[in-house]
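The complex is shown incomplete by one protein chain, all other protein chains being positioned as in the whole.
So, subunit A:
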């Protein structure tokens, strides 16, 4: 499959009163057509800032993308004109946010909001757009879609609002859907409904997905490939099965070990990662995980490891081979 998105060396900083926050420190990844990439990490690791930077949605000031490229179909999203990126955002690359309550305009009807991208990007008139919206709402499982066009966001439940948000994101048939923690605010049974819906729509419409989450459970059943972020870096990336079966970075190992599993009968003690996530007031010239790492060696404190290949499609940013405990050469 050809690649439709290549992000190279992306760096984003925020100026605050305390100093410059180095939120993203040189992130590179690519996305193939129709592929689902999961980006996982804890709060503040830079996963949302990465995709927001890519789409030029970072408020500036205080934020600034200071380096990198984001090539979509060969064209750099970061250097194109505002006019050009507006044609891509919402039409070819669209986004679903975490909180469906705050990302809708409360004083406009659902019909008006969901049809807006069609009128803006596809030049449809109001009537055509409404028909298409009703069709799309039916597709995401909203009962009586024609009647609900005139409803306001508060008249929908959390799960239903997230369905409407997905309909709005997919109404222009985008090639890439970016979902930023779309199920975090929802209950498990509703989360299962939404995940099932996204899987079905992916099979029907064939778009590529970037799914950002902190939940290693949800993404296991959904992604083809995973990227784990820590301290503004991607620290491990691999096909999803490979990553769960053979995690190689100490952080990934710790993260998987710290999760209780519902299918587990014994009561093993949870593996906890000591210490706290880093404060990103400086771009570390050492491994950002070193202060919490059980495997850390001398070199980890002097040199930040780049992503290194460990098996055909599996890359990890660690100086230590965690299987043998020896330093990588």
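Just so we're on the same page, a contact is a pair of C-beta atoms (placed from the backbone, for glycine too) under 8 Å apart; a residue touches a chain by one contact, two chains touch by 3 or more; residues count from 1.
In the analysis below, contacts and distances are computed from a predicted model.
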**Request:** Among "L-arabinose transport system permease protein AraP", "L-serine dehydratase", "Dipeptide ABC transporter ATP-binding protein" or "SGNH/GDSL hydrolase family protein", go ahead and choose the protein name stored in UniProt for the chain not displayed.
**Result:** "Dipeptide ABC transporter ATP-binding protein"
**Asked** Thinking of the whole complex, not just what is shown, which of A:63, A:153, A:254 or A:305 touches the missing chain?
**Response** A:254
**Request:** Pick out which of A:34, A:277 or A:291 touches the chain that's been left out of the picture.
**Result:** A:277
**Item:** Selected residue (touches chain absent from view) among A:3, A:42 or A:128
**Value:** A:42
**Prompt:** Touching the left-out chain: which of A:19, A:62, A:221 or A:306?
**Reply:** A:221
**Request:** Just name the one of A:175, A:191, A:248 or A:316 that touches the chain not displayed here.
**Result:** A:191
**Item:** Touch criterion as defined above, residue of A:15, A:126, A:154 or A:241 at the omitted chain
**Value:** A:241
**Complete:** The missing chain sits against subunit A at residues 42-43, 157, 159-160, 187-193, 195-196, 214-218, 220-221, 223, 240-241, 244-245, 254-256, 258-265, 267, 269-274, 276-277
